[in-house]
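Of the protein chains in this complex, all but one are displayed in their positions.
The letters A and B name the chains in turn, as written, and every chain counts its residues from 1.
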Amino acid sequence: MSEEMMKAMHQAISDVMNKMFFLSLQINEKALALSEWFSGKHPLVGATINFTGPSSGYSYLLIPAEVAREITANFLGVSEKAISEKQEKDTVKEALNMIAGRMFSQFDAKGAFQTGIPELINESGLVAGQLDSFNNGAIFIETEHSHMAAGIVMKQVDRL
Amino acid sequence: MSFNVLIVDDSSSMRAVIKRTIKLSGFDVGEYFEAEDGREALELLSNKWVDIVLSDINMPNMTGMELIAEMKKNELLSSIPVILVTTEGSEKKIQESIRLGANKYIKKPFFPEEIIKALRSLMGEEVCDVRGDDESNASGDF
Partner (left out) sequence: MDLVVGVGDMKVSNNPEAVIITYALGSCIGVAIYDPFVKVGGVLHYMLPESSLDPVKAGNNPFMFGDTGIPLLFKESYKLGAVKNRLKVIVLGGAQILDQGGLFNIGNRNHTVLRKMFWKNNITTDFEDVGGTVNRTLKLGIKEGEAIMRISGNELRKIKWI
């Protein structure tokens, strides 16, 4: 992931989580391993969204279930008691949809990239043992009471 | 006179957020219709009275752009105003959607006031002087 893309991703995460989910965030520059980052915070909810264009890959978002509940309640403007698991999962997908969209809006003014439809990550993909394969390029996010993570995985690298 | 709204987005939570926003606007909305994609929206439009459409762009089966294009081909649907509410933010996409016939373009993430302002400019300022409410979803305390 280029530095420009990373910067745009940081800004997008902040903009979206602030504006639509009312979360104040801080990026943690020191964390290194997703398994450690989410230790004690399982179960997680996660989503991915593909993109194509000059390069292709996918973007992902990982959130502890309790934070997913919180952001869903904030998003819908209702109490946490009133929301369903279905709504939580849908909200996490939509959060990533907005983050990826916002990131490419900033990074890709010409509209060369195309994002797909967000999908949930299977539970088996979210266990601690699986997470560390995404450590490279992961963005470690602190919320006021918990952690999140997001990132971009490139499938192809353009060679000049 | 009340008017009917069609909200098109593959995210059910986003549809709920847009619906709630419109309720807060104070507009006299008769019925809210919802569709998961452009194809479902088009089916709905063919047998329900809809006065305004709010639609995402990126959706399975039929995108928001394709929906607008189809609406413009249809004499009965071509004059229904469409507000695009979408993550697509490139200048290229915005120009393309306006060329196709979208009336307003709102980027996600958005403040509710942006949607309300867009509605007012399309449906008339004088129609809603008082804020609306969403009793079904009230979770606050003032």
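Keep this in mind: a contact is a pair of C-beta atoms (placed from the backbone, for glycine too) under 8 Å apart; a residue touches a chain by one contact, two chains touch by 3 or more.
All figures in this text were calculated on a predicted structure; none of them were measured in a lab.
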TODO: List the shown chains that the missing chain touches in the full complex.
DONE: A, B
Open item on the list: Can you tell me which of A:G46, A:P64, A:G77 or A:P118 touches the chain that was removed from the display?
Closed with: A:G77
Task: Touch list for chain A against the chain that is not drawn - done: 18-19, 22-26, 74, 77-78, 144
Task: Residues belonging to chain B that touch the chain removed from view - done: 23-26, 111-113, 116, 130-134, 138-142
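We adopt the following convention: only the chains that are shown with their structure count from here on.
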Open item on the list: Using Cα averages as centroids, what's the distance between chain A and chain B in whole Å?
Closed with: 26
- [ ] In the complex, go through chain A and note every residue touching chain B.
- [x] 15-16, 18-20, 72, 75-79, 82, 86-87, 90-91, 93-94, 97-98, 100-102, 104-106, 108-111, 115-117
Task: Residues of chain B touching chain A in the complex - done: 10-14, 16-17, 20, 58-60, 86-93, 107-111, 134, 137, 139
